[in-house]
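As you look at this complex, bear in mind that one protein chain is not there, while each of the others sits in place.
So, chain A:
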Amino acid sequence: MPDALTSPLALVLLTLLSYQLGLWLRRASRYHPAAQPVVVAIAGTALGITLLDVDYPTYADSALLISFWLGPATVALAVPLHRQTRRMRGVVAPMLVAIPLGAAVSIATAYALILLLGGSETLAVTMAPKAATTPVSIALAEQAGGLPPVTAIVTIVAGILGAVLGPTVLTLLRVRDRRARGLAMGAASHGIGTSRALLEDETEGAFSGLSMGLTALATSVLLPLVLWVLAL
């Protein structure tokens, strides 16, 4: 393989092109909730490096130029969170109980179900932070000794589940309050769920965004605690 095709420049280009393809497919599907650019981008890039015979560590080094921005983008989540604070009146107390409770239950059920069904401890830790937004779940998996790439994938799938099935499931569960629906979407399906919630209703979308930020925080704080309790 010519070096020019496996240089960091070419590998970053491959990533950007795959992402552009994902954006194009989302537009072409008229914003179908299942058409997530990140899925196309990951599949396209994975296929590309396989064809170019580049191993993952080499790719990851080259793509540092892109993954570097994950940290600052996580910090940036403070801005949408700040924008939502005005809407919180009236639901502060239920929200401040429901979100940590939801985060703890998400962590515990994911962890316990994996072990119950014969998965390894590592896989259980990998699954545990999947309700938090992807940059946070990746960082948490890294810290707790999980497998960050697998965490990235299951987190994205949890988001897509919410985007595709979330509103229907909430209606079946008889959750009618727009704020409750939004908070539930953000708590279980982070940003991908939030983009669907925004399509349903503005209030629902705003509360979903708020919930995504708070769930990221709650998951960060509770993950070590819940894992410690479960290990007793």
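As a convention for this text, a residue touches a chain if its C-beta (ideal position, glycine included) is under 8 Å from a C-beta of that chain, and two chains touch if they have at least 3 such contacts; residues count from 1.
Here is the rule we use: contacts and distances are computed from a predicted model.
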Suppose you had to identify the omitted chain by its UniProt name; would it be "Oxygen regulatory protein NreC", "Extracellular solute-binding protein family 5", "CidA/LrgA family protein" or "Branched-chain amino acid ABC transporter permease"? "CidA/LrgA family protein"
Chain A, residues in touch with the chain not shown (by the definition above): 15-16, 18-19, 22-23, 30-31, 36-38, 41-42, 45-46, 49-50, 56, 59-60, 63-64, 66-67, 69-82, 85, 90-91, 93-95, 97-99, 101-103, 105-106, 109-110, 113-114, 116-120, 123, 127, 130-131, 133-136, 138-140, 142-143, 147-150, 152-159, 161-162, 166-167, 169-171, 173, 175-181, 183-185, 187-192, 194-195, 198-201, 203, 205, 209, 211-213, 216-217, 220-221, 223-224
